[in-house]
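The complex appears here without one of its protein chains, the remainder shown in place.
As written, the chains take the letters A, B and C, and residue 1 is the first residue of each chain.
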Amino acid sequence: MRLNRRQFFRSASGALAFASSAGLLRSAGIAGEAPIVVANILDQTGGLNIYSLKQIKAVAMAVEEINAAGGLLGRPLELVFYDSQSNNQFNAQYMTQALIRDKASVVHAGVTSSSREVMRPIAHKFRGLLFYNSMYEGGVCDRRHVCVAQVPGQQIAPLVPHVVKEYGKRCYILGADYIYPHTTAKWVRKFTQEAGGEDIGVEFFPLDVSNFAPALSRIQAAKPDVVWSILVGSAHNAFYRQYEATIGKANIPLASCMFGIGREQTYLSADEASGIVNATPFHDSLPTEAAQKFVRDFKAYTGEDDYVGDYAEYGYRGVNIWANAVRKAGDPSPEAVIEALPGVQFEAPGGLVTVDGQTNHATMDIHLVRTNRNQGWDHLETFAQRPPSDTQAVCDLNANPNDRTQYTLEL
Amino acid sequence: MHEIVIHLYQVMFAIGIFVLISLGLAVIFGMMRVINLAQGEFIMLGAYFCLFATQLGLDFWLAVLCAGLGVGLFGILVERLLIRFLYGRIMDTLLATWGLSLFMVGLVTSVFGPQEAGVDAKLGKVTFGAYSIAEYNLVLIAVAGALLALTFAIWRYTRFGLVARSVMQNPTMAAALGVNPRKYYMLTFGFGSALTGVAGAMLAPLVGNQPTMGSFYVAKAFVTVISGGPAPLTGTLYASTLFGATDGLISYRTTQVLGEIGVLLIAIVLLRMLPLGITGHSARRA
Amino acid sequence: MTPILETRGLVKRFGGVAAIDGVDFRLEPGELRCLIGPNGAGKSTFFKMLTAQYAPTAGQILLDGDDITDEEPSEISRRGVGIKNQVPDVLDGLSVRENIWIAARGRHDTAGADHAVSEILERLNLGPLADRVVGKLSHGHRQWVEFGMVLAINPRLALLDEPTAGMTAEETRRTAELIREMNRSMAIVVVEHDMQFVRTIAHRVTVFDQGRILAEDTMDRIQVHPEVLRIYLGTSGHA
């Protein structure tokens, strides 16, 4: 079933095709051409959808912008969306459907490493191309996989020295109990030590835990200078509330490399959310024209007025980087695009993004930020053009084009 | 000294949470033998009632009352539309209420979205040496205790409690004495729901309010009430104390996962040794 | 001769009440014995203890001189004890044939069980009902099905708890016949209220009262036993 934009936003769930309106395609002069199919598999429903909702719309916006500007290679794009319902079984089924039935040229999919690892072998089985528009623990070395968001080496390296300098040397790390926070915690520890500090406690919490009283008492017993939160998800959001009610950021400040990606600050009060430092490739208050235009366009496109956030921007840059690679290759087939990808650039809202051919990850700007009292961020500093150095240390697709491993990063 | 206070606080807080989430079920399952798998969603509904009431400008404590009242009425509705057709059919009740649970999660997500803001109870903190404790957590312990005492008193000393108890034990006899058992089934279910609603409202300032929050509590509540045995209120108190102490101590000394697993393992061993639950040996009902 | 069944000081208490209060009972091989006594005298409880449905509070149960006090119901059954409970205790959802087959299959191989089933169906006149679901049969017919199950395990000792309850006069007569016939190959204890029936089948009678054995003798003497008359007729028995 084909839907227009309004229907799509209201009801998108399961497998739905979203087509730009005939009028738009006509005015762009591409109405009669055979469409190029772009598939998008994200969680519209289920527990993980707080990371997906904005990205689903951003991907649709990017597709529509490309169509309005005359399509790709003179052909319109057609977007097929699948709601994976926060269930990896559906990721497997829909990835296969997208590649077999829809013959998608590219699949933009997944916000979790587990869903990506389910889909990656399928991309190989059916010779497709997977764009993973989400931050993760790094280390995937696979030419059928492209990650356009940051990995720990890009984000943590500039963030930690700032935290050590501003708040102190002794840190206490709390993380969600899955691989990304475990890996990130190790990076925080390593860079903290390099900056002359030490970690005095590391703890991990299952995603459904929402009572942090025991942890808060342990933190008080340990008396750190700063607490790192690598907590994730809606249940863990309770941590920021309980932290402010017991310890308080005025006494021990909070740093985080995750806060904000689930738009956490919009569910918290100003006292609970403000004053947390983070580093991110994009945020709404980024003082550049490109960023502000994206925020304006997105709000106009969706009719929503709340915080947009980095996950929307990752989806937008993912589609555009792929489109630039198609233009460069002159051919939308996965094989041609994969060949063309190294060195492809896009002036993303968060800054220039370049595909690193050695790893199929991206070099990008990282911005140091702190939450303010208005559900947004104060911009502190920009670290320009940071390469995915951690993954580069383990992966070389130029030397081993048939590699498919996800390496565990050695620190 | 401060260490002892903190240990005590962790244990009491864990017990308080166990009592809160189990009390409504102690009435609904423990007394009425209705397996309500939507119990977690009743908690969720309580939290949402509380949230919307405070957003309307109501004082937090009034909002808690509202939540109790609202979920109580909702419970009566559910009893009239669903449960009353299923008395005595334990498995069918289990399945129908599980359907209700799915339905409520789906409905709340459709209407309000996947996550909601938290509630601010506007309380401060108290300090013991290096430790500070949220005042709200202490209030929660007190509320849990008060609710348990209140329920016990209603059950023991009021006419409603007396009649309801006799209806649950022998509806035919009660009917012969001129009591309408259906009315008491309905009211008792509503009463259990109201307790659950208050529990949800009390959790609202602590946890992130989301449609799926109930699933975190439902298994714990059942394990507590079942382990408590045939005297639901005293049983729930004993089981909450045992599990809360276990959870509080293990979670504080090691990790929360071990705390939770510890509770479930103790429950299994307990049921192996006392198949009828902690209060199974005494026939006296509370 | 070793008695086939013997109990020594058997006691069963429920809470503070003693349902069986020190019973010493002996049954010789091949004997047919009736148990009588007022309601609540402990007869059914006694049967349930003999088949390990209740664990004794104290005392011993011996089968052929072996102590079986702590054995499982299934072990006792495999030693050759069959019981027909007071309320028809059958497999309501299954057919008559299946009920008896499951019983027979415990003692025979499949062919033997099939054979035993057709024999028993014929013997009990259940042939026409063989494929009917037992739960939908009349009380009397379900009694016969349970009889069939006892026959099918071919016990050495059969315990029959009120076998004629709910039967017509004709069925009762046939039951008496069947019991006498069974007695040729097994020892039997029958609990019965119908004195006429007891008289037609029994040589010796044991009288239970308040969890104890009150008297044990031939039917003729029991009928004039003053204590037995007292419990059956109240104090007017002295008049």
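One rule holds for everything that comes next: contacts are C-beta pairs under 8 Å (C-beta built on N, C-alpha and C of every residue); 3 or more make two chains touch, one makes a residue touch a chain.
To be clear about the criterion, contacts and distances are computed from a predicted model.
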Omitted chain, identified by the protein name its UniProt record gives, among "Multicomponent Na+:H+ antiporter subunit C", "Branched-chain amino acid ABC transporter permease", "Sarcosine oxidase subunit beta" or "NADH-quinone oxidoreductase subunit J"
"Branched-chain amino acid ABC transporter permease"
For the chain omitted from this view, which of the shown chains does it touch?
A, B, C
Among A:F204, A:F259, A:F294 or A:W377, which residue is in contact with the omitted chain in the full complex?
A:F204
If the hidden chain were put back, which of C:Q53, C:S118 or C:T200 would touch it?
C:Q53
Out of C:D92, C:E122 or C:E181, which residue would touch the omitted chain in the full complex?
C:D92
Could you pull out which residues of chain B are in touch with the chain that's been left out?
82, 85-86, 89-92, 95-96, 98-107, 109-110, 215, 219, 222-223, 226, 255, 257, 260-261, 264-265, 267-268, 271-272, 275
At which residues does chain C meet the chain that is not included here?
51, 53, 72-75, 77-78, 82-83, 89-95, 97-98, 101-103, 105-107, 110, 131, 133, 149, 153
Taking the full complex into account, what residues of chain A touch the chain not shown?
1, 3, 7, 11-16, 44-45, 83, 85, 87-90, 92-93, 96-97, 100-101, 112-114, 117-118, 120-121, 125-126, 176-179, 181-182, 204, 206-207, 404, 408
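Criterion: only the chains that are shown with their structure count from here on.
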Spell out the chains that contact chain A while also contacting chain C.
none
So which chain ends up in the middle if you average the CA atoms?
B
Centre distance in Å when chain B and chain C are each reduced to the mean of their C-alpha atoms
51
Touching at least 2 other chains, the residues of chain C are none
The answer for chain A against chain B in the complex is residues 45, 47, 49-50, 53, 177, 203-206, 208-211, 213-215, 217-218, 220-221, 223, 234-238, 241-242, 245-248, 266-269, 272
Which residues of chain B touch chain A in their complex?
6, 9-10, 13, 17, 109, 114-118, 120, 123, 125, 130-134, 136-137, 205-208, 210, 212-213, 215-216, 248, 251-252, 255-257, 259
